[in-house]
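Only one protein chain is missing; all other protein chains are in place.
Order of writing sets the chain letters: A, B and C. Residues in each chain are counted from 1.
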């Protein structure tokens, strides 16, 4: 039996009846920004941890799982990603993953919260590895939807690395059908959007499946997959949607994935490779059924919020 | 934000610094048996829950994931399972899954704890669906290792549905090289063993990988896979090992899995099917590396225990 | 450092930011009555525990503190209590304390919740010690206010052993000025009312002091005191109010208290005696100030509720 000591805990309630407790070693940052409540702390088991509005975003020990899962399947599914847009992505780790591909000529990151990005730059070098200093990078501190609506630029890959949709929060209008239409109009012909799509654990499937369903109203090909993120104590869902109906991330062979990784000089991955990609879209039966049975759609005037 | 109420919680500590909290609606059973401390309670989110020695075994809402994952890949990977042995399996759900296959002529269940089986029979009909009454079933209340050592019978599939190895607990000698040798000697030519193999979450990988490594010292083919079990808040690992080196569960096509399911009249599955099977063994890179880098072996005089 | 084990906890939230955790050994009763949610459980440190609507009422180990504090100062302060009324008092321990005085000729208990009294009779013999079978006792299952309003009988001591005032709960109209007027009209000349008056811990002083203030609008003498109840992890407040301005519980000497206890054959007390009584009303300065500075009054159309 573990010997539990008096002390500091971060308790994350997922519902009135479910919570996870993380023992905390040290608190580094507690800051109210213009948009959210930001904390950086060091937990006993996961090291440095970024928390926004009370929800764990990523941790030193396992952020590689979340960020590789969010970025690599989308980047690899595109034949040659050159212009990439990240909406959100404060930690800089999504940027880091994008920049691994030497096809990339420009990576634009648009995050609404300047302060949080500053904190991540300063406190989370283990995440960004200096990515912000790469000459291919441009960072804007703006609302992602406003930026995209007004931008004349087209992108090969657009990555939605944003917080969950929460009432009065900064991101719930980045999950709607209307927003995805704006995305579609800013993708190149073979363009792909990658979306963090909520937990795939049973009790959260509504949000995950309604994001899926909403994407299907705008894109001809939509695929979802999941990766277990230890510090969340939850499997997390991701969605890929393609403008070109002939592209299907699920059809790439293990070999082709490995070929593209090598060709583009992608090195240092710890979670993702051809073998994983090959099984990624083979979801459990109950999860596939939840997706196909979902009929609701998220719209600007019918937003959907994470359960808590 | 969730409105948390004063009340009953079941808190499961995974380490001195990590715990999961489950709100409890009602307690049905609290009983000290000859072998373990058994509880059956009703949690707010997962319904009835069986807990042995403080660890969640399975819940009404998601037991189908655990039990289908433990049983179906093994049963389907065998060309025609007729004689099946379950060691452990108190809830009767493993039995239920085995009996779905009409190839099965005999299903022997050996559980050390008569009292726990009685409690499950009485309180958990949602699990066993009356499986204990099937005419193909024999149940013995014995130590599984002793039973197998002394049995002259050979089995097509042997399923290890036992609690985690805990010092002084009832099951730690069912994870050793010596035990797996006894298993091998009681398998038919195409025989397969399925093992619940601990969590695959990062902090628990030692146990999972050392079970894998130990199996490889006895069997020519060993494969592991994982399934996320919501009430554990953890992905759970399973291992399959085959006596016949030409059998490899990872080579079965989606089509062949579906054909076998249909041929054997297997109906009512909610988690497992051919699509899932097809991707099941495509593990993340870091998980595959943990398996191949593990050199330790569990032996009778060098047992390994779950972290807590 | 304590070795904390996975398991059952009762967590009582006192505010969104303060809670007490009690390890639970066993659950005996979980029952929704017509009036409240009743639980009887066995905690590791306090033994059997009665909980109503999520709030600890009393425990096997320390109920003697609560019940002696509620009953004995009032009984002793009355020169010769013969007719006693208890409103609430389900556990039967308040009755037990009243019956210790051989002056008592009749003890009437009026509890709204028949079911809870039945549960206490059956499960809590350590509390009532068979008090319900005493020939001097009459029990009615009615709303205490309705009973008193319609009763032609006068009482020497009236004891309010009721749950805290909670919106929609069964007892908030038993804390108002109008109710205390009904009480006054049913007290004999030397009559005394004893009230459980909420915690005296700093954060709860509003409720305690407003009960005090409300009593002063009806009675010429009002005194409050506190006793620490370990299972509450809180000091609990009690109020005494006298109809006769010449009676003052604070003026009784240690000797006189001991004389009355002996004369009435009161035996078996563990918490209360003359020594304690002598210091009981000497409250800390900040607590006395909170009482005198309180100006609010609880009225039927301006009820006050416990913080949570």
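Note that a contact is a pair of C-beta atoms (placed from the backbone, for glycine too) under 8 Å apart; a residue touches a chain by one contact, two chains touch by 3 or more.
Computed from a predicted model, the values in this text were never measured in an experiment.
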Legend entry - Full-complex contact with the absent chain, from C:123, C:140 or C:228: C:228
Legend entry - Among C:58, C:94, C:201 or C:224, the residue in touch with the chain that has been omitted: C:201
Legend entry - Footprint left on chain A by the chain that the document does not show: 4-13, 19, 24-27, 30, 39, 54-55, 308
Legend entry - Touch residues of chain C, complete complex, unshown partner: 1-5, 11, 13-23, 43-45, 54, 61-62, 65, 200-203, 226-228, 230, 233-235, 269-273, 275-286, 288, 308
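FYI, only the chains that are shown with their structure count from here on.
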Inset, instruction - Among all other chains, pick the one whose mean CA position is farthest from the mean CA position of chain C. - result: A
Inset, instruction - Go ahead and align chain A to its copy chain C using Cα positions, then give the rotation in degrees, nearest 5. - result: 180
Legend entry - Intercentroid distance (Cα basis), chain B paired with chain A, Å: 33
Inset, instruction - Provide the C-alpha centroid distance between chain B and chain C, rounded to the nearest whole angstrom. - result: 53
Inset, instruction - For chain B, jot down the residues that touch at least 2 other chains. - result: 4-5, 11, 13, 19, 54, 308
